[in-house]
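First the structure, then my questions, so here it is.
Complex shown without one protein chain; remaining protein chains in place.
Every chain is named by a letter (A and B) in the order it is written, and numbering of its residues begins at 1.
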């Protein structure tokens, strides 16, 4: 990591900025953020939670850090601290101070291609070798990075960031304050074919993708356009790298989709659903609000709201864990049953 | 979806165009296609099959649609209809009318880089910031979209469409009428190393990829070039997003490979094989013609033609389902066997 940012702030001032509770000397000057292990003199470090306090307190004693962000209820620390109910909130505010987002120093880069029929807000940035096609609208403060692509008639919301190599294909809509990571694809064709005379005939995919506000989408994610309708990603949903989302999928608000998940066509995720890593869903299923599917689970049918499920086929997580534990006893069980059979045969004969 | 296409056709005319059987008033004018739920006045809607007719007929009554595409044997409908043995075929023809493919208004875009030693058919299009290297040949009507890459000595067939960000690397061949979706990679090096003095030494990958005609390849798919030979994707095969195909793989004709499948090196798929989502194959296996591997299956050895298989290791699908059902009884089974043991111990003692 290169901390070549030269901002400095006193712990006291940072307490004001972050709404943290100051414990100890507020006059120490802070020049950056780092882990307790890596911190240089003058840097702020971070204690997330109550696990393993003893080890952390030991680590802190040998750290060069000048101050620490810590939970409200953490014990006394050897360094001045800012206390938070949720210390990650404090960390975020501190990082936002030390690592302010840099805006490009151009509006439309001379090596960008922007159609004369596109509409780019003067406060937006379009990077080198980016393409903005006819009919596209780029909102205020949006940043279309180098080599990104915005297709015909797309709309990109205010303050939204498209990293290098992102493709937003024709007619798709991305809301405000979204972040789409490098090489993600929004609006590829859904996988729709019908058999006709021994061949797979393509069903034209004429829907689009609608991404609402405050959505984050990981690198190399692919989201297919709907066949006739829109594939929708709801407000505040966060999607990790390499997730595949098929046509017609409807994802609710504030969902969390971890890396390498695959969501089949016409799946509905209600609000606040979490899919852990490498989960798959069968098509045309509905996952109820607030449900969590544990890693590698396969959603094979509708799931009631508030469930915690896993496995393939999907079961209550507690049941799946019991089965997993039981499996280790299976080879032995087979032997036991064979012995019982022999014993009973003996009894029968006796 | 943005239906800003302004084509209009009477149901009667559309019947002629699609070879559908007209039922009801042929004079209604149609202006687009949408789901029964979303249809605006004047739009055509679509009924795919016999499942849940009652609900659909109800939906149709409240729909604003002007006509409906339906199966030949569907019951009487409240709207004029076009009937088809395979209604998807009718839908395709209707969509092709309402959403004709738009050709770019340039041949070689001024912001494209085309080597003077490449050969581009005058009817082909090369988009902004696309690259076509020396020795490459681009066929009639082909469309190399913005920011796509065609390496040295590649051949791209007639009417083939490379979406933005596609990479076709040196010496690879793509047939006629193919569609390759955004950010897919054709011709990355196979993963070939040999251990030598404690290090992994790279085996140069000097084969290529040959994609035959009428193949569709999803977004962010990766197809590795052969080590010495060609990795081959047969005529008419359709590949969904984020599928990985390793070096030397031979895929037959009219296969269907669903999203996130991983195919290991030197695997052979005969014609008309279907691999459902997230399937994996071990290397050097052969999957017989017409076989279907259900979702998440792992192909661990050769599979006979016409099989329907699933699980890891792979089994007949019916057996895998029985095992899956049995698993839920396993924790209870362990208890039962313990009780039987106790009972028998008692009997023995008695």
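Keep in mind that, in the parts below, contacts are C-beta pairs under 8 Å (C-beta built on N, C-alpha and C of every residue); 3 or more make two chains touch, one makes a residue touch a chain.
Keep in mind it's a predicted model, so treat the numbers as computed, not measured.
Although one chain is not drawn, the whole complex shows that of A:30, A:227, A:258 or A:273 it is A:258 that touches it.
Interface note for the absent chain: among A:21, A:158, A:199 or A:296, the touching residue is A:296.
Among B:32, B:175, B:226 or B:290, the one in contact with the hidden chain is B:226. Listed by residue number, the positions of chain A touching the unshown chain are 1-4, 33-35, 38, 46, 86, 88-89, 91-92, 95-96, 98-99, 111, 127-129, 146-147, 163-165, 179, 181-183, 214, 216, 218-220, 236, 238, 240-242, 254, 256, 258-260, 277-278, 295-296, 324, 327-328, 330-331, 333-334, 337, 340-341, 344, 347-348.
Listed by residue number, the positions of chain B touching the unshown chain are 113, 129, 131, 133, 147, 149, 151, 153, 165, 167, 169, 171, 183, 185, 188-189, 191, 193-196, 198-204, 206-208, 220, 222, 224, 226, 228-230, 242, 244, 246, 260, 262, 264, 278, 280, 282, 298, 312-313, 315, 319, 322-323, 325-327, 329-330, 333, 336-337, 340, 343-344, 347.
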